[in-house]
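All protein chains of the complex are present and in place, except for one that has been dropped.
Chain IDs A and B follow the sequence of writing; residue 1 opens each chain.
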Amino acid sequence: MSNMVIFGSYVPLSSPIHRLDARTKLILCIWYVISVFFANHLWPALWVSLVLLAVLIMSRVPLKMYWAGLKPFLIVILITVCLQVLFSSGGQMYWHFGWISVTSDGIKNAFLIFYRFTVIITASTVLTATTPTLQLASAFSWLIYPLKWLKVPVDKISLMLSIALRFVPMIMADIKVIMDAQRSRGMDFHQGNLITRLKHLLPVVIPLFVNSLQHSEDLAIAMEARGYSLDRQRTQYRQLRWRKGDNIALLLMLVVDVGICILNLI
Amino acid sequence: MAKTKIELKNVSFTYQPGTPMEYQALDNINLKIDDGAFTVLVGQTGSGKSTLVNLIDALTQPTSGQIIVNNHLLNSQTSKKEQEIFRRNIGYVFQFPERQLFAQTVREDLEFGPRNLRWSQSKIDDAVMKALETVQLDSKILNSSPFSLSGGQKRRVAIAGVLAMNPEVLVLDEPAVGLDSLSIKQLLNILTDLNQRGVTIIMITHYLEMITSLVTQIVALHNGKITFDGSPQEFFKSQTMLKKSKLLAPKSVQISREIGLSSLPLSIDDLSMEIIKQLKNGGRANE
Partner (left out) sequence: MREIKFNHVTFKYPNSQKILIDDQSFTLPTNKWISIVGHNGSGKSTIMRLLNGLLQPNKGQITIDNLVVNEQNLEEVHKLVGMVFQNPENQFVGSTVAEDVAFGLENYNVAPEEMPMIIKQALATVGMTKYENSLISDLSGGQKQRIAIAGVLAVRPQIIVLDEATSMLDPMGRESIMKLLRKLHDDGHYTIIMITHDLNEAELADHVLVLEQGKVLANGITEEVLSNSKLLKELQLAPATGEQIREKLISVGISVPDKYLKTEEMVRWLKQKLN
């Protein structure tokens, strides 16, 4: 019932971004992520972030939802940022204790990492929020199709991927119910030290694991009953369609890269 | 007059307020539930009934308004600690509670709640045994793995895990879903027993066959508002109420209506009695 959108789930809306071919979006996402690594200074970084913001707005998915998608990753990002600040050296030193030191380079790197993580995760969320999972999976299998020559089971990988993506929102909902049920039985998840807290997670992880196992077993049987077989060719219902918008989107991405180059030179 | 056990005063609840996803789940709810009542909550998915019971169990806080249970107050300001105290008198059996079993043995699972409340071992042992007895399970299963039990047994173990905390109020969300008719009968016996011992019961259900003569109050929700609050008899009288809540009347009521009887029997037994009465009367009249 809660409308929280979680990393990995599709938000059915109609927007220019939604209408793009899944392949385009996948390529753009990868391309963008690579570009982010070339935008290492303030201005290009700002430019790259602005482009992302424009895409977010164009996708019509409320910004709050992207924020909700990013939130679970914040702890990991912050830990990495702290490590960067404390353990990298170079530049002007502000403070140090033993082999821990805070330097200007450290702070700069920390900022850089924070921005990269945030932007990359958000960009991937745009991809998953605007593309139905099956389409995403077929785009992915299109992308890795050349690997077929190396005898990689491309179709199986892509179906596995699409099912895995579909599991994510279900597992999230499951976690919420299990945790609520245990809070209702007097459990306090916010109590005690790290070890106790981890221990408290065990009663959540076990039923989650049992339920997911049951789920996948049921699904495997249902798929087999519906004629899915590992060693048979399948057709595809969703035909990916390349439109004018896709060409424009790819051209615009080129413009973004040109922007990065120019701003890097300034 | 029975004492009021739970009272909701002008309670509203909004999900993600201040965002484009804002969604008002409950809108100015006023509700009283008596001590020892057997209350059934009905309404479509999204009507707000789950939010309502989540609030009664202090799993979330109201956006505005207040909830009073046993003189404890819950509002938007209530602290985490107070919420926990508030929650202690209330047991909540979630939908498919067997999907939340986790421990290696049934005993360990039943002791989970009492341990969180830091009871003494002897008190825990007593509570566990009593809970097991209430759900009509043999103490032999205490040392077996909950995952080795049958579906019906698993559900009863999960319910016992809630009962082991000796709640004064028991909330159940669709407890009958997925059970066969025999297990449903067993479940009804358990609820009857608890209610007769003074436990206030609040049950969410679509399955109106679960409404027995014990049920004192039906509350219907629609789009976050209470659209009905009264006795089962009154509820079944109004066909539009049922339709609005996307509910089917119990079979006994449906048949009673179809064959032109004026009474609204809550069980097949009551219906049969009524039919017998009518047939015998009719027979005499014809003679």
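Everything that follows uses one rule, which is that a contact is a pair of C-beta atoms (placed from the backbone, for glycine too) under 8 Å apart; a residue touches a chain by one contact, two chains touch by 3 or more.
Bear in mind the structure is a predicted one, so any value in this text is a computation, not a measurement.
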item: Residue, one of B:L73, B:L188, B:L214 or B:I255, that touches the chain absent here; value: B:I255
item: Contact partner of the left-out chain, one of A:I57, A:I221 or A:I248; value: A:I221
item: For chain B, residues in touch with the removed chain; value: 45, 150-151, 177-178, 180-182, 185, 206-209, 246-248, 251-252, 255, 258-261, 268-269, 271-273, 275-276, 278-280, 282
item: Positions on chain A where the hidden chain makes contact; value: 10, 12, 132-134, 159, 162-163, 166, 169-170, 214-215, 218-219, 221-229, 232-239
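Operating definition for what follows: only the chains that are shown with their structure count from here on.
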item: Where chain A and chain B are represented by their mean Cα positions, the distance between them in whole Å; value: 40
item: Contact set on chain B toward chain A in their complex; value: 15-16, 19-21, 23, 25, 45-46, 50-51, 54, 57, 59, 80, 84, 87-88, 90-92, 94-95, 97, 99-103, 112-113, 116-117, 147, 161-162, 165
item: Residue numbers on chain A that touch chain B, as the complex places them; value: 1-4, 62, 64-65, 174, 177-178, 180-188, 190, 202-204, 206-207, 210-211
